[in-house]
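A selection of the complex's chains, in situ.
Chain IDs A and B follow the sequence of writing; residue 1 opens each chain.
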Amino acid sequence: MKLQVNDIRNWMNLSNQLIQENKSYLTELDQAIGDSDHGINMARGFQEVITKIQDQSYSTPSDMLKDVAMTLMSKVGGAAGPLYGTAFLKLSMAWKNKSEIQVNDIKDGLQAGLDGIKQRGKATSGEKTMIDVWDPVVQLFSENDITDPSLIEETAKQAMNNTKDLKATKGRASYFKEKSIDNIDPGSASSYYIFSALSTSLQGA
Amino acid sequence: MKKIINNPNDVVSDMVSGMIQAFPEKLEQIDGTMVIKRKELSSNKVGLVSGGGSGHEPAHAGYVGKGMLDAAVAGEVFTSPTPDQILAAIKAVDTGHGVLLIVKNYTGDVMNFDMASELAESEGIKVEQVIVNDDVAVEDSDFTTGRRGIAGTVFVHKIAGAMAETGATLNEVKEVAEKTITHVRSMGMALTPCTVPAAGKPSFQLEDNEMEIGIGIHGEAGIERKPITSAKNIANELTQKVLDDLQLQSGDEVAVMINGLGATPEMELFILQQHVNQLLKDNNLSVFRTYVGEFMTSLEMTGCSVTLLKVDNQLKSLLEAKSEATAFRV
């Protein structure tokens, strides 16, 4: 189980597919405790990612992810743009010069991405943000020897659903205070799609 | 959804084109961006950049002009613009005296403007930021994202803009912007929601007899939903909340902004204004200037906000200074 440039492209294609398919759903989640744009922003950003990377040849996953990061940063906007942009930039930096990414590299990369999100968003776990999906996934890698990639999908899904119970204290949802409870955090849902796509692309790799 | 638009995904670029074509002698668009800048910059002046999601027109492009902003960055609807766009604006308006960014306090805006600052500084441009947080509907606390930036932002644009035009330094302009932020508070309410064009559905629902007090300009939750009441009660509730927070003394002088959120007839804003004015009188506050109209909207939301700015001689003279911004002529 290792990731090469084409697997990363696959990961991005699958992420984009899930996000396009669930664009309205993500926007509806953001309608409940935000400003109705998360699906629109993510769909626009990932579409641009695909346009950017699809016909380009890259020598390393890191190179490709740098383009992914820069595209998300400049096309998503809002809160999600800088956060995902930062996360993928950290991932790219963590994997610098490697042509093959091992499970251990994934662990390190996701950890770096998570740290980037936390730092950029000045947030921590339990505040009902995408961190609440990234954190458990990173923990999964730290605590286990991942042999079955579907564990990633399961963990992310569970984590996403768990955000329902949380009260938002960061981001736009925080204005909803108690009323934010019982709603899935939109950024956690989009993160789930990204991890679900990672899980699928790891199956074949 | 009933809107005068073409493709919902193109509303921002269509709008920006329209703005440039409406004021070709005053405004220009930076190629490949949604940045609107003054066609001719004043020389020897600190640059002023603001921006944010679109849908708040005339904010922010309407405040670009001699005496106010040098450039405004238009994000997608309700979506903070991205660092590359903000950077393009910073670079376009810097004349070597540094650039002040006026940012509304939302997570997305703060992060994107932060990143743009970092990028600009790495290119050797002096950049400072101020974060406007006038919305008293949200509690200010270190453990939260803090108060939101709403209509009071326009006073910051005006005052910082006038200060910059005097040839003041970056620090001086920043200082007076921060002073303005310290002294400005707002509170809004909505009667009906708005619809993000690409979303196609209203962002929230209110019953036929319901209003929401403390609404955010992106439709974020307010303090309370309750049956709609008289203009007088609405004026008193909004104004009192602002007064409580500003802690004014009898005899203090204020500038007042009665802002429509997009679909409220001007008639209603003036009706509201009458009661705001009365409450200020009752509190022995004197009114320096009143601004009534649409300054910071929320697409076609029905509702309003009340903003008070405590003024002193400096702020008064800066408010009165000439402005050629298309949406704020003094």
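Just so it is clear, contacts are C-beta pairs under 8 Å (C-beta built on N, C-alpha and C of every residue); 3 or more make two chains touch, one makes a residue touch a chain.
All values reported here derive from a predicted model rather than from experimental measurement.
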| item | value |
| --- | --- |
| Chain-type multiplicities in the full complex (formula in displayed labels) | A x2, B x2 |
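FYI, only the chains that are shown with their structure count from here on.
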| item | value |
| --- | --- |
| Chain centre separation in whole Å, for chain B relative to chain A (CA means) | 32 |
| Contacting residues of chain B [partner chain A, same complex] | 9, 53, 75-85, 106-108, 111-112, 114-115, 138, 143-145, 148, 196, 198-199, 201, 203-204, 216, 218-221 |
| Of chain A, residues touching chain B in the complex | 27, 31, 33-37, 39-41, 44, 73-83, 120-121, 169-172, 174-177, 179 |
